[in-house]
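What you see is the complex with one protein chain gone and the rest in place.
Chains here go by letter, A, B and C, matching the order in which they are written, and residues are numbered from 1 within each.
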Amino acid sequence: MNLARRTTTEALGTALLLATVIGSGIMGDRLAGGNVAIALLANTLATGAALVALILTFESISGAHFNPVVTLAEATTGSLKWRDVPAYLLAQMSGAFIGVAVAHLMFSEPLFSVSQHVRAGSAQMFSEFVATFGLLAVIFSCTKKKPNAVPFAVAAYITAAYWFTASTSFANPAVTLARMMSDTFAGIRPVDAPGFILGQLLGGAAATILFRWLLVDKAETKNVHEQRTGEGAEIFSKGMIE
Amino acid sequence: MNLARRTTTEALGTALLLATVIGSGIMGDRLAGGNVAIALLANTLATGAALVALILTFESISGAHFNPVVTLAEATTGSLKWRDVPAYLLAQMSGAFIGVAVAHLMFSEPLFSVSQHVRAGSAQMFSEFVATFGLLAVIFSCTKKKPNAVPFAVAAYITAAYWFTASTSFANPAVTLARMMSDTFAGIRPVDAPGFILGQLLGGAAATILFRWLLVDKAETKNVHEQRTGEGAEIFSKGMIE
Amino acid sequence: MNLARRTTTEALGTALLLATVIGSGIMGDRLAGGNVAIALLANTLATGAALVALILTFESISGAHFNPVVTLAEATTGSLKWRDVPAYLLAQMSGAFIGVAVAHLMFSEPLFSVSQHVRAGSAQMFSEFVATFGLLAVIFSCTKKKPNAVPFAVAAYITAAYWFTASTSFANPAVTLARMMSDTFAGIRPVDAPGFILGQLLGGAAATILFRWLLVDKAETKNVHEQRTGEGAEIFSKGMIE
Partner (left out) sequence: MNLARRTTTEALGTALLLATVIGSGIMGDRLAGGNVAIALLANTLATGAALVALILTFESISGAHFNPVVTLAEATTGSLKWRDVPAYLLAQMSGAFIGVAVAHLMFSEPLFSVSQHVRAGSAQMFSEFVATFGLLAVIFSCTKKKPNAVPFAVAAYITAAYWFTASTSFANPAVTLARMMSDTFAGIRPVDAPGFILGQLLGGAAATILFRWLLVDKAETKNVHEQRTGEGAEIFSKGMIE
């Protein structure tokens, strides 16, 4: 797959993911009659289902990261070449903001609006650490051991994490930045975003370190080294997407 | 499979799909005590689950389109012969109206009733564009890369799209026309139907153009040409459904 | 598998299915604060999930029918020997009543209590016809074409049918008789049961006739004949449960 197709796919997938998160948040909020749990149930159901559909649809083209932390982790483990990382990140960021605008257009909201939704404090940051740690745990292990199950495992994980973390599990810096520009159910105040992203990066780093030990044996360590230096990356990537 | 079996299957599957959409809408509306979010959650759960069951059940016979946009897209890409298209569309249209009547009979409603449900405006039409674009994206990519996952990917997508689009994602002209004749939760005013169908056709066309580029490489382009002119269509279709 | 293991399995599986239907009905009803849609959502989620688990668990032993209409249909198509049918039906009936008692014990209700839940009228009977027709359609086609998907297809179908039929889709004579003895959310007045069972039998018969035409070609017709007369049944059954 050439890079143009892969970055288009990352942008498109991230846009549809954001459209789902924002759009279903607005719909849930409008219809739930003030019961936040019902609105969040709708938001959760839509996001989990969208992840199943979007990862199944796009993983064979770009790997379906839709998330800078995932892209960085894949580069660290050698499944993505470092020289492709900037294009992936740019595609995810652009797609995320486009997705917010698409959701707002569908629901007759202003194209962008700065969120007033307070998500402050260390408990929220710790929630993002846990959420992203768990997400990377699922991705590292399933990519290696159960590649066909990745779409279902990731979607199931996020479905759970919407409820078991206090922050509703953003777990994604591109998503976090784009959600600053939506003054709706799923938004986040810009001032709270850096703390979220810090928690996400630390959680991703912790998972990367732990799962290198949990998953890689000596024989494989050699292979990972080879992947980083040449064609190995293609092969691993091909195995991952089956 | 001969054409009689395939069109019977398209009519039956579309009828059961419409019975689900209309029937679960009525049930949700009657029981939810005025909370529209709860009614729509029930409607969503039933529709998503029905799509899993119906596509698994019928795709090996007819391809389980249940949707004129899907049938047209499959003909465009060569997986369905153009000479079978009119019979498919007729079967889907007939099935859709039968399904509405079956739902009404089960819930002791008049056989048909013209809907008063207003779904007007450009945001609604744009929602249908997005909804159908996404549906075709899922179908094009999964049919080619993950054929066994199609039932789950389509059902998951529609589950999400009920909530992330402002129109609750009709994404299907046969469904749209039949829902004009149900003055219940899931209905649509006849005057609003043409805008929905226009959005759906444009969304389907946009996805067809984009995914031809995203998915087809040069070697395959030649194959697609062959499929359109002869027996190739059977082979591709066979691969698609198992 | 000898018959003792298979009938024990049918009794156990049907008991757990009934415990789920009755138990989750009581739990939903007690907690939902009068919102019947929320209670039915809980009842639906539990029943659909239980069917996934129970069919995956028990199909390799007995075929996981848990339903006299399914047993009769399998005998008609030759996948079950007619001489095993009485033992299957008896096991399902016994299991169903045991399951009701188990649920009542768990929720501190009387072991059995005659239901006062009115489910009368031709629309209810027609709903059972549609519900059982659809269930058999799913089973016939998926058993033959997608055997590994049967647990998910059946569970998804029933999840949908709880909402798209006006009767909440009993679709099972053993379940119907046992639910007469539970004066709780999921019960049915004894006087309404015969109409339900009639609808179920007619729906099952209609599906059997239609899918014989939709699914069986000439070459296979000969095989079905052989299965009925000898060892063929074992082979087909083995293929089905994989």
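By our rule, a contact is a pair of C-beta atoms (placed from the backbone, for glycine too) under 8 Å apart; a residue touches a chain by one contact, two chains touch by 3 or more.
This one's a predicted model, so the numbers in the text were calculated from it and none came from an experiment.
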Shown chains touched by the chain that is not drawn here: A, C
Option touching the unshown chain, where C:Leu16, C:Ala166 or C:Ile197 are the choices: C:Leu16
Residue touching the undisplayed chain, where the options are A:Thr57, A:Thr77 or A:Thr165: A:Thr165
Among A:Ile22, A:Ala53, A:Ala96 or A:Ala137, the residue in touch with the chain that has been omitted: A:Ala137
Touch list for chain A against the chain that is not drawn: 34-38, 40-41, 44-45, 48, 121, 123, 126-127, 130, 134, 137-138, 141-142, 145-146, 149, 152-154, 156-157, 159-160, 162-167, 213-215
Missing-partner contacts on chain C, residue numbers: 5, 8-9, 12, 16, 19-20, 22-24, 27-28, 31-33, 35, 38-39, 41-43, 45-47, 49-50, 52-53, 56-58, 60-61, 102-103, 105-108, 151, 155
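In the analysis below, only the chains that are shown with their structure count from here on.
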Pairwise touch network: line, ring, star, complete, or other: line
Turning angle required so that chain B lies on chain C, C-alpha fit (0 to 180°, nearest 5): 90
Closest chain to global C-alpha mean, per-chain Cα centroids: B
Whole-Å separation of chain centres (CA-atom averages), chain A against chain C: 40
Shared interface positions of chain B, touching two or more other chains: 35, 38, 41, 45
